[in-house]
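Quick one: the structure is below, questions incoming.
All protein chains of the complex are present and in place, except for one that has been dropped.
Moving on to chain A:
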Amino acid sequence: MNYKLLHIFRNTPFGRETFLQSLYFCKTINAHPVVYIPKTDKFLMYFANDVVQVNLDNSFLAFPDTAREHVIALFDEAGIPPRFYEPKNFTASTLPDISSQFDYMCSPRSISDLSSKIGLGLLGPKVRRMIKQATFPILIASPVFKAWQSISVFFGGSANAMNALVLGLKIAIASGFPLKIYTVLENDNEDVYRDMVRNSELEELVDQYVIEWCFYESSGFDRMLYEVPHDSLIVLGAYGHGVIKEILLGSKMEHIQSTVTNNLLVTGPNCRISLESATQA
């Protein structure tokens, strides 16, 4: 496989944890991390129908003299040759355009003086917008490095959830880790969900790679979150609602990411996941 993950490096102990997570993710699925060391506190990502400005907090610009050295050391430790990303285009002199031609991206988290925003806090509309527009899944790394040993797919039956299931299978094939599916029954019985999988021609792969499919009553969402193994990579689909839709409809993803400490891999509505290369491998 020839997958690339974009990682925005932060030269702080917190940033090291996130980068270790990216390295582990890449080693596990045989992808390659490409590191961007920011020189400005913001950058743009152009997608097909939107442009997203990512604002970084000052910690991303900390100790620029040692950033590259630290990245190389962590790459060496992981046994992966270092690769860096240098922006070629600039919308304005202080506003580089970062390519959106990646297969995965590790989402930068902001550090704020407000403790509620550190780690398990609000992801915010910016990351959600990126999830909405990106053609690749977004890895939201746990605040502290945690080597995941299994995969948990949250499957609710929507198109995004189906995408997440495909991605979960892809990661399971690449990593060899066991895969579990978690479903909260929303007025339907289990067969409805099984039929969805059958109709999408994933049944064979699901039978082969999924070790368990857990169903919960509609009120059992939080119980389900508790029962997900702490060292599991959670794969889920999200719509990437904006602020207004979030106020009106709420955000399951925000609830999940503020409740569990696991690594999350989120697919958005524009995410294109293909199993072709994974099954060939």
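Going forward, a residue touches a chain if its C-beta (ideal position, glycine included) is under 8 Å from a C-beta of that chain, and two chains touch if they have at least 3 such contacts; residues count from 1.
We adopt the following convention: contacts and distances are computed from a predicted model.
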The chain that is not shown, which UniProt protein name from "Xanthine dehydrogenase family protein molybdopterin-binding subunit", "PTS system sorbose-specific iic component", "Chloride channel protein" or "Stage V sporulation protein SpoVAD" does it carry?
"Chloride channel protein"
Contact residue for the chain not shown (choose from A:51, A:144, A:192 or A:211):
A:51
Which residue from A:34, A:130 or A:171 sits in contact with the chain not drawn here?
A:34
Residues of chain A in contact with the chain that isn't shown?
2, 4, 30, 32, 34, 41-42, 44, 46, 49-51, 53, 55, 81, 83, 88-95, 97, 99, 101
